[in-house]
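Coming up: chain A.
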Amino acid sequence: MTTQRTSGRRKQALAAAAVVAALLTTAACGGGDSDNGGSKNGAAGFDAANNKVAQASEAKKGGELKFASAQDADSWDTTRGYYGFMWNFSRYYSRQLVTNATEPGKAGAGVTPDLATGLAKVSDDGKTYTYTLRDGITWEDGKPITSKDIKYGIERVWAQDVLSGGPTYLKEVLDPKGEYQGPYKDKSKDKLGLKAIETPDDKTIVFKLPKANSDFEEMLALTSASPVRQDKDTKSKYGLHPFSSGPYKFQSYSPGKDLVLVRNTEWKQESDPIRKAYPDKISIKFFSNANDLDARLIAGDYDLDLAQTGMSPQGRTTALKQHKGNLDNPVSGYIRYAVFPQSVKPFDNEHCRKAVIYGADHVSLQTARGGPVAGGDIGTNMLPPSVPGSEGQKYDPYEMAGANKNGNVAKAKEELKACGKPNGFKTTIAVRNNKPVEVATAESLQASLKKVGITVDIDQYDGAQTPGIIGSPSNVKKKGYGIIIMGWGPDFPSVQGYGLPLWHSDYILDSGNNNYALIKDKTIDGLFDDYVNTLDDAGKEKIATEINHKVMEGGYYLPFVFEKFLNWRSSRLANVYTTDGYSGMYDFVNLGLKSTK
Partner candidate 1 sequence: MTELSKSGAAVGEPTGTSPAPTAFLEVRDLKVHFPTDDGLVKSVDGLSFQLEKGKTLGIVGESGSGKSVTSLGIMGLHTAGQYGRRKAQLSGEIWLDGTELLSADPDEVRKLRGRRMAMIFQDPLSALHPYYTIGQQIVEAYRIHHDVDKKTAKRRAVEMLDRVGIPQPDKRVDSYPHEFSGGMRQRAMIAMSLVNNPELLIADEPTTALDVTVQAQILDLIRDLQKEFGSAVIIITHDLGVVAELADDLLVMYGGRCVERGPAEKVFYEPRHPYTWGLLGSMPRLDRDQQERLIPVKGSPPSLINVPSGCAFNPRCPYADVPKDNVTRTVRPELTEVGSKHWAACHMSQEQRERIWTEEIAPKL
Partner candidate 2 sequence: MLAYLIRRLFAAAVMLVVIVMVVFSIFFLIPKWAGVDIATSFVGKQADPSSVKAVAEKLGLNDPIYAQVWEFFKGIFVGRTYSAGGDVTNCSAPCFGYSFRSEQAIWPVLTDRFPVTLGLALGAAVLWLIFGLAAGVLSALKRGTLWDRGAMVVALAGVSLPIYFTGLLSLAVFSYGLGWLDAQYVPLEDSFTGWLGGMILPWITLAFLYAAMYARITRATMMEILGEDYIRTARAKGLRESVVIRKHAMRSTMTPILTMLGMDLGALIGGAILTETTFSLPGLGQAVLNAIKNQDLPVILGVTLITSLAVLIANLVVDVLYAVIDPRVRLA
């Protein structure tokens, strides 16, 4: 607030950052042991854990697994967390009926039984899901986990007024009319008033959906379906010390400072088919300086980044040069894109939208995102490669990774003519001011659109206020934001878990809107309806592909990249693999250490 003032220092700051980057590159790696592929320091090699398991056999029981992070979770409460790394990490201390398979790559996106003895017995109409619980499943105080605990845990999703923040899919599917008031306003004695879930005995739980949803079991694999024991529910404060059902329990937690998990001695290996529980202790240390964090990862002080969103540019440079063997380059599941709100003229006309798509230089946008390694492959459509039904770059309706990858001025002018704006037009790009990479892409887009006669201003808005600023359609229209730069990743790997809030007309909200393009397409809405009623995987994939095509044909989006990250894995780590279940992150729950020291 003081001492470090004035905007005039910006330039100095940039120059300083450049010098520091150079210094860090040299200083952080005195040894310069270039280990590209299994080497003397024991690193598994570049991309060795990307979609495959690295060094599984070297994992030993014991030791302290050390996470570092520049960001704390939104909440460690299983009902309230929405950050991907929180869901991934929460498997240490919470179990669900079913969970993502502990497998690398695509297989990790599948669902596997956890507390339940098997996957759901689903009725023919797809509306009834029945599970039986395993034997020997216990809470951290040794009491057994019952079906009622699971029901209560799920009911907490209804208490959005107290427990805001988490995903609400279960609430929308089980109680679309919003009849249940949540456990805290529940008048019934046992607070288990939610009609859609039945618990005939402690070992059985039955879900009765008013309307089928083929992704329901995926939703039950979400952290928000975790059991919570009523007598241990501290409501809004639950996230400070969730009561453990997994192999580890909270020892200490200071928000924004550190978190330590230790073994839950009541947890029994034989009751858990998926968790290996290698380390004795798991710690997270929160940093405020991403460069410092990366330098410490490289120095070997910590094992991996909790957030799993890739290294900072400086750390990346050093790591790629000197420690490539410690890096993986997975696809993140995120697509980075520009979207055109139809409420802002002339983007109500699809030809004007397509003029922007053709006019854009896709290679330069990719470069602005960080290039093919740190940024990702050129995005050609709107379904992430990790989502079933995706065709990846094979589906490229505007030839963005092909003939038009450097922009097609002639085609763009053609579209402009068809739109009735042969001489181009003026509009504004809205971009978050706290994401330098997004600002860079906006500038790149601005430059290439100039060539086709489209003049754009760039408006950098307060990124922390995203839901209030671009999440408000009336504000978007008022400000004339014809192009919004954003990114989106799947909550769970399905077209519903990714695209429903973006493309379904029911999801156009007055505030907190995510359907920025304001898509009101009966065909798309209908396809989503078909999707939730289609139970077989092949059928689901086909519909997902079709929805993607419809969205692309409408020209609502200009995808930049299928995002890739460059994540650090310390040489101590064993049994490391990335999983599509958590958007290309390492699967935390089964990480082990090679040495217990």
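With respect to how the candidates were assembled, all candidates are chains of the complex that A comes from, given by their letters.
Brief remarks on what is shown
The rule is short, and it goes like this: a residue touches a chain if its C-beta (ideal position, glycine included) is under 8 Å from a C-beta of that chain, and two chains touch if they have at least 3 such contacts; residues count from 1.
Predicted, not measured: the structure shown is a model, and the values here were computed from it.
In the assembled complex, chain A touches candidate 2, while the other choices in 1 or 2 stay out of touch. In the complex of the two chains, the chain A residues touching candidate 2 come out as 1-4, 9, 12-13, 16-17, 19-20, 23-24, 27-28, 30, 71-72, 74-75, 82, 159-162, 164-165, 167-168, 178, 182, 184-185, 235-237, 239-240, 254-257, 286-289, 291-293, 295-296, 298-299, 301, 462, 464-469, 471-472, 475, 501, 509-512, 514.
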